[in-house]
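Encoded as structure tokens, here's the structure I'll be asking about.
A protein chain is absent from this complex, but the other protein chains hold their places.
Per-chain residue numbering starts at 1, and chain names A, B and C are given in the order in which the chains are listed.
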Amino acid sequence: MKVIIDLCVVPIGVGVSLGSYIAECERVFLKAGLKTQLHGYGTNIEGEWDEVMQAVKECHEVLHKMGVPRISSTLRVGTRIDREQTIDDKIRSVQDKLR
Amino acid sequence: MKVIIDLCVVPIGVGVSLGSYIAECERVFLKAGLKTQLHGYGTNIEGEWDEVMQAVKECHEVLHKMGVPRISSTLRVGTRIDREQTIDDKIRSVQDKLR
Amino acid sequence: MKVIIDLCVVPIGVGVSLGSYIAECERVFLKAGLKTQLHGYGTNIEGEWDEVMQAVKECHEVLHKMGVPRISSTLRVGTRIDREQTIDDKIRSVQDKLR
Partner (left out) sequence: MKVIIDLCVVPIGVGVSLGSYIAECERVFLKAGLKTQLHGYGTNIEGEWDEVMQAVKECHEVLHKMGVPRISSTLRVGTRIDREQTIDDKIRSVQDKLR
């Protein structure tokens, strides 16, 4: 089952500068070979359900190993069986309609 | 790794009455033996990461098998390594402070 | 326009114990006379759009006044024009189907 998720990881208990933790998550996705797109309040990730969710788990594990005591992430998780659709397809679909 | 999540599953393309689909998800959690608490805009679920996330996956699979063409779920996902905490602990912590 | 929201406020930069901040938000909703239901990963709130959203804004303002430097909240926001529905209606609808 293919999935497109949008993930926002919020490390708690390590102050207000979170960029280095988010960068560490990006490295996890890169290493996993997943297609991602970083935006200003999270990251789009697409791939097979198990691989994508395994990478989300690794984000939590890596951050805890870096000393983050508590994490609260939010995910949007989209699946569909009517047709295949990528992150790029979704953006293009909206942009086409805006023209 | 223990996790507490809050899950809201939104079936798309099957009209506006979603209660029967949400009930089906509750059955998935029950069958998995997970501790859950239904509320007005989702469900709290606690357990081991892999078991909880496997149940989320099964929700999507079961709903697609019921004919739902598209699903958009949202999850809050909380982990912590400083101490153990259950759903009940979290609610009690806030209620104690309100007294 | 009536709305049902589910709100989870995450104060950042004030350590890992967040219960007292969440309690403060509950006081904001109470003072606003809004119908709410606390759960293990957020709070359901129902009412008129403007009143509910004004209360969400006050949560951020009150917490910043308490010294919280950064806040990341998540909201689910539900509106419908086909019929009226309360938080209790939504829960009952699922529970009826589980029987």
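Following the convention adopted for this analysis, contacts are C-beta pairs under 8 Å (C-beta built on N, C-alpha and C of every residue); 3 or more make two chains touch, one makes a residue touch a chain.
Note that the structure is predicted; figures quoted are calculated from it, not measured.
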{"item": "Omitted-chain contact residue, chosen from B:5, B:18 or B:59", "value": "B:18"}
{"item": "Hidden partner interface residues of chain C, rising order", "value": "1, 13, 49-50, 53, 56-57, 60-61, 64, 69-82"}
{"item": "Residue ranges of chain A at the interface with the undisplayed chain", "value": "4-6, 8, 16, 19-20, 22-23, 26-27, 37-42, 44, 46, 74, 76, 78, 80, 82, 87-88, 90-91, 93-98"}
{"item": "Touching residues on chain B - with respect to the absent chain", "value": "8, 10, 12-13, 15-16, 18, 69-70, 72, 74"}
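In this text, only the chains that are shown with their structure count from here on.
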{"item": "Identifier of the chain whose CA centre is least distant from the whole-structure CA centre", "value": "B"}
{"item": "Length of the line joining the C-alpha centres of chain B and chain C, rounded to whole Å", "value": "18"}
{"item": "Separation of mean Cα positions, chain B and chain A [Å, integer]", "value": "19"}
{"item": "Distance between the centres, which are taken as Cα means, of chain C and chain A, whole angstrom", "value": "25"}
{"item": "Chain A: positions in contact with at least two other chains", "value": "13, 69-70, 72, 74"}
